[in-house]
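Omission of a single protein chain aside, the complex is shown with its protein chains in their original locations.
First chain written, first letter: the chains are A, B, C and D, and each begins at residue 1.
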Amino acid sequence: MSLGPVLFLAFFGIAAIWFGVVVFRTQSMVRSAIALLFSQTSVGAMFLVMQAEFLGVLQIMMMATEMSVMAIFMVMFMMDPGGMGKMDMTHQKRLSLRAGGIGLVAALVVIWTAGWQGPVPEVPGADEQARMLGREILGRSMFIFESAALMILTAMIAATMVAVAPQERDRP
Amino acid sequence: MIPELMIALSVGAALFGVGLYGALSQTNLVMILMGVELVLASALVNTVAFWRYLHPDVTAAKMYVLIVMAVMALEMAVGFGIAVARFRARGSVEMEEARELKG
Amino acid sequence: MSELAQYAILFGLTVGVLGLVLSLHALARVIGQSRAEPAKDVPAAAGSLSRDPVWVRYHAKYYGYALLFLAFDMEMAFMYPWAVVYREEGLVALLDMGVFLAILFLGLLYGWSQGALRRQ
Amino acid sequence: MSIVLVLLALAIGCYLVAVFEGWAVHGRFSLMRPAISALALLGREQILPRTPDRLFFETGPILLLVAGLLSVAVIPLAPGLIITDLAIGALFLNAALAYVLVALIMAGWGPNGAYAMVGGWRFLGQFIAYAMLIVMPITAVAMRAESLSTTQIVLSQAALWNVVYQPIGFVLFVIAALGVAWLPPIDLPTGGGDLAGGVEAEYTGARLAVWRLARLVIVVALSGATVTFYFGGWLGPWLPGWAWTALKTVAVAAAMLTLGRHLPRLREERYLAVSWKLGISLALANIFLVGVIALLVPI
Partner (left out) sequence: MTVLSGAREGAITGLRGLIARAMARDLCAFVVPGADVARARGLDVGAAGLHRTDTPRHANVLLVAGPVTPALVEAASVVWAQMPRPRAILALEAGDIAPLPAPDAAGVLAQDGLVAGLADLRRAFVGGAFAEQVADFEAPALTTQIEYTCPMHPEVISDEPGKCPKCGMVLVEREVSGAAQKGHEGHEGHEGHEGHEGHEGHEGHEGHEGHEGHEGHEGHEGHEGHEGHEGHEGHEKSPERPAQAENTGHSAHAVHAPEQPATYTCPMHPEVTSDRPGSCPKCGMDLVPRGQAGEHGDGGHSGHGGHGSHAGHGSHAGHGGHGDHGGHGGHEEHGGHGSAPDIPGIEPHFMSMVGLTEGKPVSPDGLVMEWIDAPFGPFFPGLPGGLGLTLTLDGDSVVRAAVSSHASGPPAPDLAAKDLPDRLAALSPLAPGALRELACRALESVSGIAPGPDAATARAAAVERERVASHLNWLADLARQTGLSWLERRAAALHQGLRAAGTDEIARRAPAIRALAGRVRRTPLLRDKLAGIGRIGTSGAEGIVGPVARATGLATDARADDPAYAELGFATLTQTSGDAWARLSQRLAEIGQSLDLIARAGAIALPEAPAPLPRDGHGMASLETPRGKATLHLILKDGSAGTVHLTTPFAALAALVEPMTRQMELAEALTAIASLDLDPWGVDA
């Protein structure tokens, strides 16, 4: 093991968790969305540390755009998006805490009891990784890739169908 | 014992816990989506960690990550679409009120 | 230079920017502090004092685009790896991506026809 | 060493762009003015609006500067003269530029003022308009270079610059770049006459100085990216490579700054509609054309 990756991994990991907690603790909805964004960005940074460069940068980029869009929807649909009223927007808190805690503990137990063995393998360079992914898309996973397209198509149609106001009068 | 893997997996577990708490405790549809996003992020972390420290030769793992990312985006698109529709119909995206109005 | 080192440099750059900004703020602080005066901290609004908070539920009328964007944006996650192997894969890549994009474009056309691509 | 040189070049480039912008906006050419303005800004009070989201208000300019600087980091000045030669540089540039949006939303939301907030959310709409137009042309560029590395992209243009090879992509990329840097005619979030400063309306003093610096860095980054992707980077006869990059970058920045002054500000609705209905179709056509050409002609 080398110290650098471990430190960075821990740093970004803690950042990701901390921002993730902030998401549900802040009163301001925009803050909440931006906190989620930075949580995801930290996850992306962890990918970078884990030398999954393409995925890391992709995560960092996609989440910036998606969470910003999320921010506007938060502002549209949440009461008091500025968080000035300091209101409580949660329910079944105890149950949720318990569920979250149990999930966490169970996962941790599994992680720490399972014996992950072996030396850390080397991974190819980022350029080669991107190529491998490209070959994967065009080769073995071609159908997954095409079904992703169908998935996106379905989502686009579904979102349009439910969200777009019926056109009473067509504006130019 | 691979410390990097342990750290990454623990982070994944923590994100999962936080996301689960959020998804269960929030009253608002949009906030619930945020919880789900966190849960999915934890899945991403775990997958990448397994790929990196156990099976770096399996490119399909990355394909899986891409698909999960797509799911995150699509879940948001559809979720917000539903939020818009529900808000238009009911004037609220609170889950409680949705239940309340059903009766 | 290893890839991790490169990202470390970028991280260092970020920290450096933070340092730069902080030192600029420190310099500005040396020059003087802001004086609290009546109405100075009210957001400027063309000569009217408008103290009402504006953090309200904001009606962004481009949400039709935003929803389509969320989905459509994913396409590029697949396109970049595809682009780098495009030449070595040749016609297969063109056809494969052609089908992919055609499907997506269909979604776009559907959104367009249903009026998602306009101010709501 | 190369890092310091690139940062130095960046500083000089920003200064030149600032001089040029002063010329374009105020009609006066003054080499001293940006320095004087910066000094004067430092001396002004830094007002914090009442009931702001202070964290956002402070972070906005910093994040903007970070985003600008990180996007500069992958632009090669010459072979070897680059801050970090990432294998996925083009994607990284894209990712860094996405944080411009985040910075503007933060800056818009932060001060709790009407103009700023409208400006911030308006920029989100603008982003939705330009986002695909910045991604898809880069994909086409990467197709030709068979790599996402900016250095490789420059090298792939040795025979023919991309501006000739894929002119549609170039036009779309420039339109998108104007949107990223909110340069006129796409300066919707700050539009002087219709939002009175918008997102930057509440910044004063050192914060405003940082904000303006960040904006300059972004302009330089975008013109640098345009040069890298479409004008063959450091390639060129007679002069050393870095000089070519610098010259081209400043020229592109000047062109971008001048172009907008002669066009009226776009309507947001229009920008969105045109980008999505026409722009995306053209970008896809561009990819397809480049794909066909790349299969037929081996350059």
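As a working rule, a residue touches a chain if its C-beta (ideal position, glycine included) is under 8 Å from a C-beta of that chain, and two chains touch if they have at least 3 such contacts.
Everything numeric here is computed off the predicted structure, so don't read it as measured data.
Chemist: Counting contacts across the entire complex, name the shown chains the missing chain touches.
Modeler: Within the full complex, the chain not displayed touches A, B, C, D.
Chemist: If I consider the whole complex, including the chain that's not displayed, which of D:G68, D:G169 or D:G191 touches that chain?
Modeler: Of the candidates D:G68, D:G169 or D:G191, D:G191 is in touch with the missing chain.
Chemist: Could you tell me which of D:I47, D:V66 or D:A221 touches the chain that is not displayed?
Modeler: That would be D:I47, which touches the missing chain.
Chemist: Since one chain isn't shown, list which residues of subunit C touch it in the complete complex.
Modeler: Touch set of subunit C with respect to the missing chain: 30-35, 37-40, 42, 44-61, 119-120.
Chemist: Spell out the interface residues on subunit A facing the chain that's missing from view.
Modeler: On the side of subunit A, residues 76, 79-80, 82, 84-88, 91-92, 165, 168, 172 touch the unshown chain.
Chemist: Against the chain that's been left off, what residues of subunit D make contact? List them.
Modeler: Missing-chain contacts on subunit D: residues 24-28, 32-33, 36-37, 39-40, 42-47, 50-51, 114-115, 118, 121-122, 125, 184-185, 187-188, 191-197, 201-205, 208, 260-270.
Here is the rule we go by: only the chains that are shown with their structure count from here on.
Chemist: If you tally the C-beta contacts, which comes out ahead, C-D or B-C?
Modeler: C-D
Chemist: Need the CA-centroid distance for the pair subunit B / subunit C, whole Å please.
Modeler: 20
Chemist: So the centre of each chain is just the mean of its C-alpha atoms; given that, what is the distance between subunit A and subunit B in Å?
Modeler: Once rounded, the distance between the two centres reads 7 Å.
Chemist: Identify all positions of subunit C at which a residue touches two or more other chains, and write them in rising order.
Modeler: Within subunit C, residues 3, 7, 53, 55, 58, 60, 63, 66-74, 77-78, 80, 83-86, 93, 108, 118-119 contact more than one other chain.
Chemist: Please list all residues of subunit A that touch 2 or more other chains.
Modeler: As it turns out, subunit A has residues touching two or more other chains at 5, 28, 51, 53-54, 58, 62, 65-66, 69, 72-73, 75-78, 82, 84, 125-127, 130, 133, 135-137, 145, 148, 152, 155-156, 159-161, 163, 165.
Chemist: Write out the stretch or stretches of subunit C touching subunit D in their complex.
Modeler: Residue list for subunit C touching subunit D: 1, 3, 6-7, 9-10, 13-14, 17-18, 20-21, 24-25, 27-28, 31-35, 40-46, 50-51, 53-55, 58, 60, 62, 65-66, 68-69, 72-73, 76, 79-80, 83-88, 90-91, 93-94, 97-98, 101, 105, 108, 112, 117-119.
Chemist: List the residues on subunit B that touch subunit A in their complex, please.
Modeler: The touching residues are 1-22, 24-31, 33-35, 37-38, 41, 44-45, 48-49, 51-54, 56, 59-60, 62-63, 65-67, 69-74, 76-78, 80-85, 87-88, 93, 96.
Chemist: Give the list of subunit C residues in touch with subunit A in this complex.
Modeler: Per the touch definition, subunit C meets subunit A at residues 3-4, 7-8, 11, 53, 55-60, 63-64, 66-75, 77-78, 80-86, 89, 92-93, 96, 99-100, 103-104, 106-108, 110-111, 114-116, 118-120.
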